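A protein chain is absent from this complex, but the other protein chains hold their places.
What follows is chain A.
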Amino acid sequence: MEEHNPFSDTTSFKRSKHNVRQEITAVGEDKPLFPGASSSYTEKLKFLGGDVYDPIPVYRVMNKMGSIIDPSQDPGLDQAFVEKMYKSMTKLNAMDKIMYESQRQGRISFYMTSYGEEGTHIGSAAALDDKDIIYGQYREGGVLLWRDFPLEKMMNQCYGNNEDAGKGRQMPVHYGSKEHSFAAISSPLATQMPHAAGAAFALKRAGLDICTVCYFGDGAASEGDAHAALNFAATLDAPCIFFCRNNGYAISTPTSEQYRGDGIACRGPAYGITSIRVDGNDVFAVYNATKSAREIAVTESKPVLIEAMTYRIGHHSTSDDSSAYRSVDEVKYWDKEDHPIGRLRNYMLSKDWWDVDREKAWMVEVKKEVMQKFQAAEKLKKPSPQYMLTDVFDKPSKRLSQQAEELKKHVQQYKEHYPTDKFDEL
């Protein structure tokens, strides 16, 4: 093996204890020797039900008023750090409002807000190393904002303009950035979960002390790929954090129609995965859990599952009217009584780190910034239609080159029937 290659360091590879067969020691010893499980015998006929243990508790650090409940759990973050958390959450919120409205006005084709889940994004992102690679679902824009992904890049993606790194090919909110270690989002649910496990395995082999983080919703957790990912990560000892946003709904489907077990967290131990359930509206609880999970993943080369309990305050997307399947009062409770932004604001106010004037000034500033970037993105042209036919492969096949020629000739001939004025030249 070549010495200089980071992937050549295989010493960190640990054998899973699950692969070690139980040794048959003494004949007649009254212990089951089946290879499939390490267990004991019982002479009582007893099935295990869903009520075999109490539900996994929800870990929290501060109450709804923003007071730390147990000082030993206070992460002790300094003012600047907490302010960045608050500003990232509110920036995401401000962007959501403007982008949602712009979709209503027909200026972008689609949008998905993160209302109520800002705490899960920021609390987790803040606890990670910025090099940890994110494999997200679609409602994790806050992770990018925490990593200082520029607002204009988000707007460019939503508009699919000629500054969009994705060349306008995907629907809005399908962000991606190599620089910010955030793999491009795709629409098929849960497909990113085994990716995160595989990437984590490769990073471990490379001897890099970073992990992968996979975000997914409670609905996506029902996909076969979720099962695949958890089992692969466990058996192959992949340093991967599975972060479930359990917000109560998958579009219109409530969790009561999604599963009958104790949420998602209880599935972790069944796969041999260290698991925890946290209050997703408590940014410090999310931070603490993610920080510890990262430590386990990186130092022990093991996956960890975090289930963050939260509530999807907004509609599923701009194509959804959630009043068709849930009450306005239910939504109002979470928006007014138990919101991650409100809770952190209370904490900052109690510390004298924030006040009404700063709140007002910041809101004006952030709204102005979003509007500026938004208008700038709207003014830009779309990329040249030639980019419709590139990047299918690393180099165009003969057939794709022919099709590019055909497109060019056709559009030149029938120019007036195509929106060529809105696009860069073909």
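We take it that a contact is a pair of C-beta atoms (placed from the backbone, for glycine too) under 8 Å apart; a residue touches a chain by one contact, two chains touch by 3 or more; residues count from 1.
Definition applied: contacts and distances are computed from a predicted model.
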Name of the absent chain as recorded in UniProt (options "Ribosomal RNA processing protein 45", "2-oxoisovalerate dehydrogenase subunit beta, mitochondrial", "Bonzai-like protein" or "Glutathione S-transferase omega")
"2-oxoisovalerate dehydrogenase subunit beta, mitochondrial"
Pick from A:161, A:177 or A:275: which residue touches the chain that isn't shown?
A:177
Absent-chain contact - pick from A:172, A:198 or A:268
A:198
Of A:66, A:166 or A:263, the residue touching the omitted chain is A:166
Pick out the residues on chain A that sit against the missing chain.
1-2, 5, 7-8, 10, 13, 15, 133, 135, 164-167, 169-170, 174, 176-178, 183-184, 186, 188, 191, 193-203, 205-206, 212, 224-225, 227-229, 231-232, 235-236, 390-394, 397-400
